[in-house]
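Since the structure comes first, as structure tokens, the remarks are kept for the end.
Removed: one protein chain of the complex. Kept in place: all other protein chains.
Per-chain residue numbering starts at 1, and chain names A and B are given in the order in which the chains are listed.
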Amino acid sequence: MSKFAGNEIIHQYLRHNKKFPHVLCAGCGHGIVLGTLIRSIHSLGIPKDDVVVVAGIGCSGRLAVYVDFNTIHTTHGRALSFATGIKMANPRLNVICLMGDGDALSIGGNHLIHAARRNIGVTALVLNNNIYGMTGGQSSPATPEGATTMTNPYGQLDKSFDTVELARGAGANFVARGTVFHVNRLEKIMVQAIERPGFSLVEAITPCHTQFGRKNKYKSPVDMYNWLKKTAITVERYNELPENKREGRLPIGVFVERDRIGFEEQYYAMQRQLLKPAAKGGK
Amino acid sequence: MARKSKGNNSVTIYPDWCKGCGICVEFCPQKVLGLNDQGKATVVREANCIRCGFCELHCPDFAIVVKNKEEPVEVEMENGTPKPKAKAKPKAKGKGA
Partner (left out) sequence: MPRRKKRKEIFALGNEAVVEGALLAGCSFYGGYPITPSSEIMEIMAARLPKIEGGVFLQLEDEIASMGAIIGASLAGRKAMTATSGPGFSLMQENLGYAIMAEAPLVLVNVMRGGPSTGLPTSPAQADVQQARWGTHGDHPIIVLSASNVQECLDMTITAFNMAEKYRTPVILLLDEVTSHTREKIEIPNAGEYEVFSRTVPSMPPEWYKPYEETVRGVPPMPPVGSGYRFHVTGLTHDRNGFPTQRPEEIVELLERIHRKIDQFFYDIQLVEEIRTEDAEVCVIAYGSVARSAELAVQQARDNGVKAGLLKLKTLFPYPRRHQEKILAKARTIIVPEMNMGQISREVKRVNMGRASVRTINRIDGRIVAPSEILKVIMQG
């Protein structure tokens, strides 16, 4: 018996009436993230009916349709607001948001910071491919400085967002980063994120060869995975590195673990309190 | 777990799902896989497979299945959801109401 849930099990979570292979390009890491998400849900033993996958727009938004959960493909950047509504309406459900970097950090940035501040019990999965893939390779807020894109043909001037620091600052309960190369680590992180009450955010670094790699000197999808293998380093080891050696390295692992209870729990606890005296024969 | 059980394993590739990205070929530690003339992954040296699972975990298209010939995985279903094998601890998040 293998240690992990293999593709035979993954196949049981895919929609059999949907056309496969999925629409994403060859070598796109999004499929790996989806597989990892399925594995983590599987290892937690959560029934399909209790999982709601809320996706935004873009390549990451297209993932939801392939999995046999309750799936909702929302508007661009607004996935977290839909998810907030669902979680508040039915706190029993496990709500997982699939968003891209443009989705979560640019158009949906406001929803992201407020979901983190509110600490709503939703797991946000940010699939960061450093680019707007589906619309043809325009710069996103996660595009690294100096990179070439369709909208920055002479090189990106502005700095990119650090998703982890953003979520930490906004008060998220759990913040972690993983890559699609380090799949087992990513799965572990996702399991923790789904288990933890309150708002948890996982940034998954996933390469986009078609729109980002080709314009930035990566000859094949494989090159991009080699780049992840080379640059990613556990956060523990990263912290031990001297300042001058940190440049260009990508720390992965768990960054924030807090224990605030989720907003929905707080709300319903307040409601139970409010309803108590009324039972004594108020109105 | 006898993970390094060479010769015991079968590798299946779904050619119609494979998009030929080459990740499995590049990173297979035992060089079990190769690309065929259609640019799709194909099994070249199945006997060398140690069932490390890299290709299966990293296939973006879920197109590879690695099996132990002696102990095939049986997917048990419960209300349409596959039952987890390991110590299951079903735990929903935030039991608010």
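Definition applied: a contact is a pair of C-beta atoms (placed from the backbone, for glycine too) under 8 Å apart; a residue touches a chain by one contact, two chains touch by 3 or more.
Note that the coordinates shown come from a computational prediction; the quantities given were computed from them, not determined experimentally.
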| query | Which of the visible chains would the unseen chain be in contact with across the whole complex? | reply | A
| Any idea which of A:52, A:193 or A:256 touches the chain not displayed? | A:52
| query | Which of A:39, A:111, A:188 or A:209 sits in contact with the chain that's absent? | reply | A:111
| field | Options A:83, A:166 or A:256, residue touching the unrepresented chain | value | A:83
| field | Hidden partner chain, residues of chain A it touches | value | 15, 17-18, 48-50, 52, 54, 64-65, 68-75, 78, 80-90, 92-93, 110-111, 114, 267, 270-271, 274-275, 278
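The definition used in the following text is that only the chains that are shown with their structure count from here on.
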| query | In whole angstrom, what separates the CA-based centres of chain A and chain B? | reply | 23
| field | chain A - residues contacting chain B, complex | value | 1-14, 20-22, 24-32, 35-36, 42-50, 68, 87, 91-94, 121, 123, 180-181, 183-184, 194-198, 220-222, 225-226, 261-262, 264-265, 267-269
| field | Interfacial residue positions of chain B with respect to chain A in the complex | value | 1, 3, 16-23, 26-27, 51, 53, 56-68, 71, 73, 75, 77-86, 88-97
